[in-house]
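Since the structure comes first, as structure tokens, the remarks are kept for the end.
With one protein chain held back, the other chains of the complex are shown just where they sit.
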Amino acid sequence: MGLFSPIAGFGVTLKQMFRKRVTAQYPKEKRVKPQRFHGRHVLNRYPDGMEKCIGCELCAGICPARCIYVRGKENPKDAPVSPGERYGFVYEINMLRCIFCAMCVEACPTEAITMTHLFEMSVTTRDDAIYTRSELLMSPEGDVPHPQPPSKLIDLDELKVADGWMRATAPAGRAAYEGVRGWTPTAGAGHRPPERGQSGDDGADGEEDA
Amino acid sequence: MPSQPDLVTFTVDGKEAQVPAGTLLIEAVKAAGVHIPHFCYHPRMKPVGMCRMCLVQVEGPRGMMLGTSCTMPVTEGMVVHTDTDTVAKAQEGVLEFLLLNHPLDCPVCDRGGECPLQDQTMAAGPGESRFVEEKRHYPKPIPISDLVLLDRERCILCARCTRFSDEISGDPLIEFKDRGNATQVNTFPDEPFASYFSGNTVQICPVGALTATPYRFRARPWDLEAVESTCPHCSVGCRISVQASRNEALRFLGVDNGPVNQGWLCDKGRFGFEFLNSGDRLDTPLVRDEDGDLVEASWAEALDRAAAGLSAAAAEGPGRLAGLGGARSTNEEAYAFGRFVRETLGSNHLDAQLGDGLDPRVLAGITPRAAIDDLERARTVLVWAPDLKEELPVLYLRVRRAATELGANLVVVHPRATGLDPVATHTLRYRPGAGTEMLRRLADGSGDLAAVRAALDEGPVVAIIGRPGLGDDPRLAEAVMAFAAGLPDAAVLPVTRRSNVYGAADMGLAPTLLPGRVANDAPGRDAAGILEGLASGDLGGLVLLGSDPATDYVEPQQAAAALDAAGFTVAIDLFLTPSAAKADVVLPALGFAETEGTVTNLEGRVQKVNRLLPGPGSARPAHEILEDLARRMGGSIGAASAEALAAEIAGTAPAYAGITWEALSWGAGREGIVAPGPEGSQPLAVAPEDHAPPPAARDLVLHQARVLYDRGTLTQAGPSLAKLAKEPAAYVHPEDATRFGIKAGAAVRLTGSGGSAELPVVLDPSLVAGTVYVPLHLGAALGAGLEISMEAVT
Partner (left out) sequence: MTWSRATETRAAAILARYPEKRSAVMPLLYLAMAEEGGDLTEDGMRRVAELTGLSAAQVQAVASFYTMYKRDGVGRYLVSVCTSISCMLCGGDEVLDAVADETGVPDGETGEDGLFSVEHVECIGACGGAPAVQVNYELVEGVTPEQARSLCRWLAEQRPETVVGDDLQERFGGQRSFDWGPEEAEGATGPVPAFGPLGTTGERS
């Protein structure tokens, strides 16, 4: 034990005082989320208003928390809900069970389900935690419904930020496809651009151009 | 004992193996533990080598040769390679070709997730396609029948469906059309794929080209729960896989049980699951209130009422009560019902049949009894029975296989054309009521029947004997059985349709039998006697177990009147049938796939049925209901569970000794165990006798027989099958039509022993003149009598 040992410990404290503060004063202040943040889900539509979901249940099949319930149904011939034969007739996610792993997003063959940046979805009953089509499905204009009204905490614009997973991933994982758009446009957001910076060329940028 | 086939030795991937000579390479290699991917090959059909997926390399004098293993029989010393780079490359190439035009709509395809093409592409296919051109397009699914949809884009032209309908079911209504790139499976215009077996093509389709309407978009394979069971629709007892999602039955698939159904099902069995999900199912007990209406009640109240009513009737004297039904229950429930009626109600008046079947002693104790699989070895098959295609469809497939594939002589005796006629060696027709005369001529075998008799004298003979129609006396069937038993190396299969009627007879649900095929020395009344007794007041009460005499009894109106007159009636059923609607207390029972137990099929094979679904509302297993009733009446059946009942049956019923649930659940027992016949039982001693006045004295006789899709409760409770029931009609011989001055399509009024009906006329030259055929249970109730009068309606 040295002479300064009794006060050396204060040095640690002193050093921390000059470090950049990490704690965010949520909810007073909100941090900028990473581009691939996993918030609540949204069911997308094509710009023409057709639903992207085809009710294939792959999301429900892959879900490790078993929190998704989907049932398909034959598209009405005269007024189809989605392109093709089948649409998601029942779509429910139990947000209490969801672990926000985004496996559903990966499994989805039509990019129907994606995740947004909004995670504020407190509820007062368990039933309210089950999001159905009416809470998940965006309007033909691209507006996403949310059970709670906008507030200081709930910034509904965050619902329009699609998570970047799909835009960062190339078909079959090939580097040659980087920057090549392999996804479909979405109502309200148009054809989202590729996520940049995969090869570390010019750093991350989270900007969206609609 | 058949002689041991010659074995050949071959080498697959360096391993030596032995198989019988003539085995196809694909099967031989499977036996040696090596799997070869394939699409068109099906073990129950002839190989065609169309899909080219099963390519293997065989060493030959000119080096290694690629060949399709499904068309190559194994020869001595053959050296086969399945895991070389060449084989892998060939299979990858085949898959790339198969996928050229195959749409990638797996996410919306009903087959996605259980698709051989998907699986094998993942296992052996190329990662990417080099095909960048537009794929072939057709309109997405077209309905080729009421039950089957065809998506030609997905078809890989393996010909499994067309081969099935040609080779196995014998109604080739689908075929390959056009050629080259445009080749497609389709039906003839305006001739839908209305086969009784169309669902099998959906099951064997290796892609999602053929899908079933009732299952369309209902679930994906990964959210299905499945349990193996035995089909509840007829007495063949096909092995099935019951599949459900979220407690709703969604489909039945055929399971290959070699001795019984060989993987096939009829469409009634396959799509008949819908009754389980019907909104009309009883889910709460009903009791009759002061106003005479059936109102919902608690179980305690309903059971108290039932027990009080039955006790009061029982107190009037011995044998005042009776039990009808049990032919649709499990053996355990039937056994519990028998004990309840015999011990608690103190009565021997018990019948599982409704006057339309055979003597229960015949069902339980005929010797020598045939098994279905005896058809594989038969030289001659005699069918003097209901139209098997209409009543026991999968038995029809087995007989058809014997007659076509295996080359057996087939003799069909029936009042009109049957489904088997096109493959029969000899068909004989007779007027209902003149069967005895036909039998005498057949036994005599002279004149024009000499060839038939010669065929019958070629053994081994399997005789499938039943009542072709309601007009045929059960004693005629017994006389035919006695005749058939005398043919060389003969075995007899007595056939009647209702699903577990054989099990019910074995469990003693018959006036003349006790459980385990033991004769009852103090026989009670049969169905006819019970209904008579109820009408006359000799009987004071009745318990119905899944039985609807007001619809199913041979004289429905008589039965309805008897039920109206009955003092006190308790009905245990799945639906509020016309009979249950007349009961004083209705108790909802659990049905198929909701209870566990065993059933016995027409060859005496005991098979397991298993539970998967919870059942509607507060419905309970029938044996629990009976036990509760018995306790309230101061008795007890004793066994607490169905499994305990099964153990009791195995212990007390001689024929069922050792047939436990355990034995039926594993290994060879899953094929079912044939309950041995009673030891030392004497053969039927029935001589052909004139049991009815000769029909020549009558002008017209009535032939009534069932059709597959009728207006029965279970058929009508499911939307897919309900719409398949045809409108009733009178089938008249053209000569009679001329005689009566009526034309096809015109209306006639038929008046029989139990009712009268106005029906449109269909000309049917396959009848013997003087016979009118009316399908049963399509809405025309004429009674069971042979006599019929016909007049044109203007």
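Letters A and B mark the chains as written, and numbering starts fresh at 1 in each.
Heads up, the rule we're going with is that a residue touches a chain if its C-beta (ideal position, glycine included) is under 8 Å from a C-beta of that chain, and two chains touch if they have at least 3 such contacts.
Just so we're clear, the structure is a prediction, and the values are computed from it rather than from any experiment.
A.B. asks: In the full assembly, spell out which visible chains the left-out chain is touching.
C.D. replies: B
A.B. asks: Touch as defined at the start, partner being the missing chain; which of B:L173, B:A434 or B:A583 qualifies?
C.D. replies: Touches the omitted chain: B:L173.
A.B. asks: In the full complex, which of B:T187, B:S311 or B:N500 touches the chain missing from this view?
C.D. replies: Per the contact definition at the top, the residue touching the missing chain is B:T187.
A.B. asks: Mind listing the subunit B residues that contact the chain we can't see here?
C.D. replies: 166, 171-179, 186-191
Here is the rule we use: only the chains that are shown with their structure count from here on.
A.B. asks: Okay, in this complex, where on subunit B does subunit A touch?
C.D. replies: These residues of subunit B touch subunit A: 105, 107-108, 112-113, 127-128, 140-141, 216-217, 219-220, 222-223.
A.B. asks: With touch defined as at the start, can you tell me which subunit A residues reach subunit B in the complex?
C.D. replies: Against subunit B, the touching part of subunit A is residues 54-58, 60-61, 71-74, 84-86, 109-110, 172.
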